[in-house]
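These notes concern the structure reproduced below.
Heads up, one of the protein chains got dropped from this complex, but the rest are sitting where they should.
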Amino acid sequence: MGNVENCLLPLPATIQKIIPETSDVNTYRVTFDDPEVMANWRNKPGQLAMISLFGAGEAMFSISSSPTQRDYLEFTIRKAGVVTKALHSLEEGGKIGIRGPYGNGFPFDLMKGRDVLFVGGGIGLAPLRSLIEFMLDDQNRADFGKIEVLYGARSSDDLCFKQAVLEDWPKRPNCEVWTTIDRAEDAWKGHVGFVPAYLEEVGPKGEGKVAVLCGPPIMIKFVLVGLEKLGFKDEMIYSTLELRMKCGVGKCGRCNIGHKFVCLEGPVFDLVQIKELPPEF
Amino acid sequence: MKAVIDNLRREAVRLLANDEVKMVIGYGEGTDASRTTPYFASTPEQSAAFTWGPLCANNLAKHLLDYRYEDTRLAVVVKGCDSRGINRLLQDLQFPRERLVVLGVPCGGQLDRNLIAPEIPPGARLQGIEDTGKVYVLVTDKGRLSFPKDRFLMPKCYLCETNMPVVADFMAGDPVPSPAREGSDRTAEVNEIEALDVAARSSFWDNEFSRCLRCNACRNVCPACSCKECVFEQAVPGWQQSGIIGSKANSLPENMVFHLVRMFHVIGRCVDCGECERVCPVDIPLRLLYRKTLKDAHILYGAGTPGMSTEVQSPLSEFSPEDPEEFM
Amino acid sequence: MLFKQMMEYVGLEPDRLQIRWISGSEGAKVGEVAREMTERIRALGPNMKMRDVK
Partner (left out) sequence: MITRDQLATLLDRLVEKNKVIAPVSDNRGVVRYTAIRTAGDVAWEFDRAKVPPKSHFLPQTEELYCYDTTGGELRIEPVPAAGRAVVFGVHPCDLRAIAALDPVFDGVFKDVYYLDKRERTVVVGLACKQVLPGCFCRSYGIEPTDGEGADLMLTEVGDRYYAEILTPKGEALVREFPELFSDGGVEEGRRGKEALSRELAGQFQREVDLTGVKEKVDTMFEHPYWQEVARKCIGCGICTYLCPTCHCFDIIENHSGHRGSRLRCWDSCMFTDFTLHTSSHNPRSTKKERVRNRFLHKLSYHNERYGLAGCVGCGRCVAECPVNIDITKIIADIKEVD
């Protein structure tokens, strides 16, 4: 856990490494300045943390590194608003603040003994990556069945975690990765087409299998239709929801969907829950 | 009063039944005897709930902005002061004239809710309002309540400039006498503030602005504030990144900046309808601010109250070589 | 001028606002005006009224 005494107080951290992912997305590898905080930090895959840029503000991001990686945290962030622009202007060694972890994370215990299909679009792979790496880690690998990843982006440049997606993960035993981009490119030898269409083409069997999704709303919408056809059950489909957050601790009142706060009860919901939520996200 | 209400309802029924408008915006019965509420009728049947009288302070022109990007035709009920707001919205191209039917009502002055509410027996239900000329009589189930016009009107009414609408496609009643006090001077209160020395002026406004809750009611009710996205809540205003000017922080300087910026932004658009002052939950005398701009725009540029007609341009949107300046 | 009078009205020194018309070809005037303005503001002292009292 992070700061227990004062949940709104960020803890100083340093950017150790900046790994460019796409033209506007970087992965930031950070460590807390206080080694004790770093050593005591625990999070679940899919949990969130509030990142502070002093002089710009705070914004919530999912932790994209696996919790099995205890030496640092990684965040994969697109340059979009005030905070992310300030973050992207920093170099290695730059100082930020972190508070968290927040949210429920993926219920990986419920996935034990099962095959898991991940469907991601663009930067949506970031939260999935924390769970994929967590499952692929030697100490957990035996707990889970086959791991399948279907990942797409607008172009080859927009693919995040290229090394993992194109090289590392496909080589791991009992792990299959399908990658696609929306429009054809000269240098691209892989599949071309939208994620939902590719899903139908690949046609992984849904029976007994867990699906975990994250991506733009339009992708999620059509992937859900596809998953249903493939025989995935609602209670076995998990997705993350994104809402504007300020406190991350269920007090500032803006990330509610109905009476649920996404920062506390989310961001991960199964499809049964999502269907019960009022359609306001 | 009764005749005006009947005329209004009849015209609303006609407009809706003939599909000339999709909706009529007017006044409906309020939840207590001291006020009414904006009421929106989309069917002839709903038009039966329209009302009118001296409890209709709201300027309904503002509600048009909610429908400015639609293609429906609307009708809206306006008093004299409100009608200037209509003209301003038309002039600023915020609402097309061809999509608008203006229903004018003759106004003999609006009762000040702060003054009459304490006089109304608790729980009294309003049954009707009579206008005897000098007195408004609220007929309630707990008796008849008389409110002489010379004591119970809103302060702005005693300075009324146009109690009959300056623009109307339909008039729901014959002209009535203006509630303006004879010889009243619309700049009198402004002059009083101007007469203070600088320290006194400063502390006067500090005292008022320090109370501001920044609830945005003055801005949101204002027909001159027609921006789709207000400068105070732009997603990424450059100048907000290096300070908190214009942020949600409540402090005296922040509040003063808010009011000064608003003051400057509504010059030439403020029609002096007084809605800002009416809605302010902490009673900041906002009209004293905007009246000052009206006075100065008049002195410097000869400008009259905005919205009196759609022909006259706002002083800040045209240039004349005769304009006073000190910066060339 | 309206804004100056507004500032005066709420108790700010109107001299804090100065507007000059300078053409693109009048480079020297920019410096001159900036110097002049700086001096006038210095004479007025810091704007205590807009300072956050925290």
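Order of writing sets the chain letters: A, B and C. Residues in each chain are counted from 1.
Quick note on the criterion: contacts are C-beta pairs under 8 Å (C-beta built on N, C-alpha and C of every residue); 3 or more make two chains touch, one makes a residue touch a chain.
Keep in mind the model is a prediction, meaning the values are calculated, not measured.
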Touch with the omitted chain, as defined above, among B:Arg201, B:Arg278 or B:Arg291: B:Arg278
Of A:Pro12, A:Pro107, A:Pro170 or A:Gly193, the one touching the omitted chain in the full complex: A:Pro12
Missing-chain contacts mapped onto chain B: 30-32, 35-38, 40, 58, 62-63, 66, 117, 120, 122-123, 207, 211, 213-217, 219-221, 233, 235, 241-244, 247-251, 275, 278-279, 281-283
For chain A, residues in touch with the removed chain: 5-12, 33, 54-59, 80-81, 84, 93-95, 97, 217, 242-244, 246-247, 249-259, 264, 278, 280-281
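In this text, only the chains that are shown with their structure count from here on.
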Geometric centre distance via CA averages, chain C-chain B, whole Å: 34
List of chain C residues in touch with chain B within their complex: 1-3, 5-13, 18-21, 49-54
Of chain B, residues touching chain C in the complex: 193-194, 198-199, 201-206, 251-254, 256-257, 259-260, 263-264, 267, 289, 292-293, 296-297, 300, 316, 324-328
